[in-house]
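All protein chains but one are shown at their positions in the complex.
Lettered A and B in written order, each chain numbered from 1.
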Amino acid sequence: MAEPMPPSPASTGESRRRFLAFLSRAFLSLWAVGGAGVVGAYLRAPERRERVAERLVRVGLLEDLRIGEARLVRHGTTPFYVVRLDGSRVVALAAVCTHVRCILGFDRERRALVCPCHDGRFDLAGNVLSGPPPKSLPTYAVSVRAGEVFVHL
Amino acid sequence: MARRGMAGRLGEVVVALALACATGPAARAQPSDVISHPGSSPAQASNAAGRCGVCHPRERVLFEKSRHAQEDIHCVSCHGGDDRTLDQGVAHGSGFRGRPARSAIPALCASCHASEERMRAYNLPVDQFALYQTSGHGRRLASGDTRVAVCSDCHGAHDILPPSDPASYVFALNVPKTCGRCHGDSTLMRPRGRRDAYREYQASVHAHELFDKGNPRAPTCVSCHGVHGAAPPQVGDVDKVCGQCHTAERRYFVAGPHREGLTRAGQPECASCHGDHAIQAARPERLSTLCSQCHGEPSQQARLGRRLWTEYRAAAQEVDKAAAILERAEAVPLQTADYRARLEEARTYLRESLPAAHGMNEETVSGFTLRARWVSAEIEHEIYGKLGNLRTRKFVLILFWFYVLLTILVLRRFRGRATRVE
Partner (left out) sequence: MSSPRGNPPPAAGGSRAGDADSADRPPPPVPASGHPAGRTGWVEWLEQRLNLTEIFSFLTHFGLVYAPIDRSRPVREVVRELATQPVPSYARGPRVLGLLAAILFGLEALTGVLLAYYYRPTPEAAFESTRTIVRDLPAGWFIHEMHAWGAYLLVAVVVLRLLRLFWDGLYRAPREVLWWSAVILAWLVLQLDFTGRLLTWDARSYWSTVRGMEVVWALPVVGPVLAFLLGGRVVNEDVLIRFYVLHLLVLPAFYLTFVYLTFSTLRRVGLSPPADSGPEGTVTFRHHLYSMLILSVLLFGVLVTLATLLPFGFAGPADPYSTPLGVRPPWYMLAPYALFQRLPLPAWVTGLLLLGAAVAVLLLPLWIRERGVLEPRRLRTAGVAALAVWAALSVVGMLIDRR
């Protein structure tokens, strides 16, 4: 739109036509907006929403967990380890390394969680012992009721 | 198996004599190889009763149906005497034991059934007699009381059938009736201070499962009280049997406060709340009224019971609401198979809360009821969303058509300009 408008009595008609044309084009472009909206809503991959009832996980009977052993619970996108420390204490902590999200392994002798990707290590309270992980592991509350272990995510 | 009085026996003798006179000549004319002896061929099983059956037809008919008859057991095996002759003197002659005394019957049966050599061929157990002697029936018999059950009272005397045979007195579905012949007879039981257990059992959910649904694995008298070693129930003894089937309830119960409390009070563990014979199906509403029967009102235990019931009821209502909305969705029709699976998940949580209630721990129970509610609420929320979407579509369609017509007008305007220009 480089041409200057000629100052004439027809200029108001001219600008009105321009305005109408602009309005019409804006109106028509709503089709594009609408189409993009519909397709966009459809394409947004559904965050497979974690169902609410999955936040309380039943792990199993306490007597099935050996003392000093860790069990990996493959729970959706938040797998976690359940570790029985002694006769009555059980801890649960995330199994996903805070560095690049590899799944940790359990080192029984050292009672630590070890990451196979870059050798990051965590203790059973979730603190980083060594390696590149920037943050400590989230821990989850564990309750033992009637001999059964429940983990609250 | 009625006990016959003297008159009956006399009548039978008369009948037998008459029969003997009528058929005597014919009977004497029978060839002698019809006589049955131990060791004769199985084809003569129908003659297992031998000549005894001529005078004792009723017993013969019963006996020929029995398991013993198929295994070459004869009248003389238990009663002695001679079964080859019609002469009563000879038949009831040497070695004749006649009708065994009641107190002698267990030993008589045990003469074969406690013998491993004899029973090994059939792979039958041989501990029945030993167990019987430890049982309430056995001990009473030993102390002289003959009005207790002996082998023939439960198994029959002549028409003994294996327990797997539906006609047997000890077939699972017939066991309560067999026990109930004595234990349901108040004239027998009341003098001994026993309740009418049979009638109570008949009103129970176990009996419903057994009789109405025909489930032979449902508990009968012998499931809890034992078969041959039936001992009188003592506090706590029979209760431990409940946990053999109801394992989850037992586990929660043992972890809760009632086990110690009831044992200390000398009360039965399960039967205190559920009864012993007339056990009903679980009714969670009893949680609100039952606790006060022991703990009194007002008490914190009664309040706990009412709280548990309230939680359960709220969860059950939520599950029913979810089921109702699934019905609505299916009528549309929406595909709901995966939602039905989640509804089952919710129902499972709800059902699990009842065994958990045995532990009297509110947190545990609400762990289940809350999950049942959450899953149901999720189902409702999502289905409502989908049903709502269906309605808004038609409305948006009308708006859309306004938009389409407006677009066409605008385009026609552009088109008109294009024509005018060229």
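Keep this in mind: a residue touches a chain if its C-beta (ideal position, glycine included) is under 8 Å from a C-beta of that chain, and two chains touch if they have at least 3 such contacts.
None of these values were measured; they are calculated from a predicted model.
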Original post:
Which of the chains on display does the removed chain touch in the whole complex?
Top reply: A, B
Original post:
Hey, which of A:21, A:62, A:112 or A:129 is the one touching the hidden chain?
Top reply: A:21
Subject >> For chain A, residues in touch with the removed chain >> reply: 1, 3, 14, 17-18, 21-22, 25, 28-29, 31-32, 38-39, 41-44, 46
Original post:
Contacts of chain B with the missing chain: which residues?
Top reply: 333-335, 337-338, 386, 393-394, 397, 400-401, 404, 407-408, 411-412, 414-415, 417-422
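By definition in this document, only the chains that are shown with their structure count from here on.
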Subject >> Distance from chain B to chain A - Cα centre to Cα centre, in angstrom >> reply: 52
Subject >> Of chain A, residues touching chain B in the complex >> reply: 24, 27-28, 30-31, 51-53, 56, 143, 145-147, 150
Subject >> Residue numbers on chain B that touch chain A, as the complex places them >> reply: 251-252, 255-256, 345, 349, 356, 359, 361, 363-364, 367, 371, 374-375, 377-378, 403, 406-407, 410-411, 413-414
